[in-house]
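Okay, here's the structure, questions in a sec.
Of the protein chains in this complex, one is absent; all others appear in place.
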Amino acid sequence: MVEIANPGMLELVVDLVLMPIVAFVVGLALVLMARRVRAKIERRVGPPFLQPVYDIVKLYSKRTQISHGWMHDVAIMLLLGGFITAEIFLPVPGMSGLAEHGDLLTLIYIMMVPMLGMALGVGDCANPNGSIGISRALTAMLAYDVPYIIAVVGACMVYGTSNLVEIVQIQQAGGPATWGIVTMPLLAIAGLISMHGMLGKEPFEIYIAPAEIATGPMVEMSGKYMGALFVMQCFQLYTVGVLYTTLFLGGGEMWLTFLPKVFAVILVFVAITNLFGRLRTEDVIAWMWKWPTGIALLGLLLVMIDV
Amino acid sequence: MNDQVPVVGEERPETCRAPDAEERSLWRRVMDQFADHCRSRSLFVLHYCTGCGAVELPPTITSRFDMERVGVSPMVTPRQADLLLITGYLSVKTLKRVILSYEQMQSPKYVLGFGSCTINGGMYWNSYATVKRLDQYIPVDGFIAGCMPRPEAVQQVILDLMRRIDSGQANAWRDYYLDYDTYLGRQAALFGEEWHTPTDVVAEARHYGYFGPGTTGVHTARLKNYTEWALNQIPELLPERGRNEKART
Partner (left out) sequence: MSLLDLLLLLSLLTTLYLYAFGNHRNAGHLGMVVYAVATGLVIAMAGPLADGTGAVGSTFAPVMLGHVLSWSMDGLGWFFALLTTGAAFFASWYMSGEWNAEQPNKRIQHGTLALNVFCMLLLLSSGDLLSLFIGWEFVSWAAFLMMTQLGSHAARAAFRYMLYALAGAMAVFAAILIVKAQIGSFAFADLRAAVPALSDGLKWLLFGLFGLGFGVKMAIVPFHLWQAPAYSFTPGASSAFLNAVSARMGLFAILLVLGKLIGFATLSDLALPLIPMDAKTLLMWVAAITMVVPTFIALMQTDARMLLTWHGIGQGGYMLLGVLVATPLGTAAGLMHVLNYASYQMALVLAVFAVIHRTGTADLDELGGLIKRMPFTYLALLMGIIGLAGLPPMNGFVSKWMIYKSLLDTQQPLLLIAAFVGTLGTILSVYKLIHNIFLGQLRAEHQKVGEAPGSMLAPMLILAGIGFATGFFPGLALGVVDVAQAALGVELLPHGLGGVYLATGSLNMIWVVGIMIGAIGFGAFVFYVIGNRRYGVHQFDNYAGGHFLSADIRYHFSHEFYPGLARLIGPWYRGSVVNMENGLMIGLKTAGDLWHGAFRIAYTPFYLLVALAIGLWWAGLDGGF
């Protein structure tokens, strides 16, 4: 049995409070960046600096808040709770939170909890557009998670551990030559594509599809329910960015080197997303199971030969 | 607990009465002002694009005028929207859908009428099938004159609306709760006596403290006939089935 050095009580409490807050604030900045970049590509000025805050405050301060049943409410709690849990198990510079008590595999499954919660809440809304959206979202998950899992498994094999703190330490100790993107470039590419799918950006935006199924899962969300989804978007961008940075870009010892990497990863997503239209559901699966999965399997083969 | 059978005008305890401005604590006033400011800077728009004014919206939203600069962005469903744009004439049939969509929007909600058609019927003023004055059926926060208005005019009226929201003056949405009986009466005069929507406005007004003497009246009394409407349309589907029935394995 391996003994885990428990952090001091005070340090732990600080981590528990700070990690979600940092995630939220950075997530707000990421949302702002995504909207600004989109505006720039479309030759617009884009929203003002505090726009993400305005949107969330406005939604939470709606006078009427309609609910379709208790699962609709619980879904909102699960959504926030699941992502806050994920942030606490995701190590960032200076704060490792509880990352020692749950590893990468745990994190992947914790990140599915808010998704399941949202799916249940949307189902409770009894709106067919919402149900179609969830059906598509889960189908998309089946599509992008295959290359994603292969990339994650390959990374775990290269680092010889699934402990996120150790993965960062290994890359920090060895310098850029040991970063995942250098040691396993094919897996890094597959991971990038699959995480793009995970964010639901075009061309994999099948489950939002505003002109087709009226934003799918969000169709009956209003007021603070919608506000929670906006908060979730902040967490999601942050989580994906940090996870990719941790696995393939060496993590970071300090925020000054860490945050630029996170923003760069999200910038890649938001910069290329505007180039595409929307694929059909089955084309998303076919494409995801063909190209990223193929690349990832090739990368895994190289890793297996190497290890 | 939300029951499947809607009970119109069901008594709910009035625990959330909106206090008068003088009664409110400093904290509440500051928070309300902050919320109003955020509301004014973040308007999600639902376009009701059955009229010709809709063609003015793409330039308003996209790179030529870029309304996202002031926080206006298009939304897809009434649930998510704050601002309903009625972009021109409404036929009697489309007005029903407008009212349905309006009631499904969450308060505070704002309506802007585009062009002369929503003000006085415009060039359709003597048509048997179009609505002449939009503000008779739902409360309207502002009109844009012209046939049709240019994007600059649309921007101007949205900026004006934002100013009024910020200063807490854009409260037309409360009229719908407070004078629901009058609005319902005018709607029913147009659509017939059987007119009703799935949204229970009276219960919502009670729940959120917007219940006034004008909320109920002769017209809302008629809604009692439709409390069971979800079921009584198909009586053959309601035998004593379900409970205690043997498994059909």
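We call the chains A and B, going by the order they appear; numbering starts again at 1 in every chain.
One rule holds for everything that comes next: a residue touches a chain if its C-beta (ideal position, glycine included) is under 8 Å from a C-beta of that chain, and two chains touch if they have at least 3 such contacts.
What you are looking at is a predicted structure, and each value in this text was computed from that prediction instead of being measured.
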If the hidden chain were put back, which of A:26, A:98, A:229 or A:242 would touch it?
A:98
So one chain is hidden, and I want to know which residue out of A:14, A:53 or A:149 touches that hidden chain in the complete assembly.
A:149
The one of A:53, A:120, A:268 or A:298 in touch with the missing chain is A:120
By the contact definition given up top, give the residues of chain A that touch the hidden chain.
1-4, 16, 20, 60-71, 73, 76-82, 84-85, 88-89, 98, 100-106, 109-110, 112-113, 116, 119-120, 123-129, 131-132, 134-136, 138-139, 141-142, 145-146, 149-150, 153-154, 156-157, 160-163, 166, 206, 214, 219-220, 223-224, 227-228, 280-282, 284-286, 300, 303-304, 307
Contact residues on chain B toward the hidden chain run 1-6, 16, 77-79, 96-97, 100-101, 104, 197-200, 204, 207-208, 229-231, 233-234, 237-249
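Here is the rule we go by: only the chains that are shown with their structure count from here on.
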Distance between the centres, which are taken as Cα means, of chain B and chain A, whole angstrom
36
Over in the complex, which chain A residues touch chain B? Could you list them?
35, 39, 42-48, 50-51, 53-55, 57-58, 61-70, 210-211, 214-215, 218-223, 226
Using the touch rule from the top, collect the residues of chain B that touch chain A in their complex.
1-2, 34-35, 38-39, 41-42, 62-63, 66, 68-71, 76-77, 79-80, 82, 106-108, 204, 208
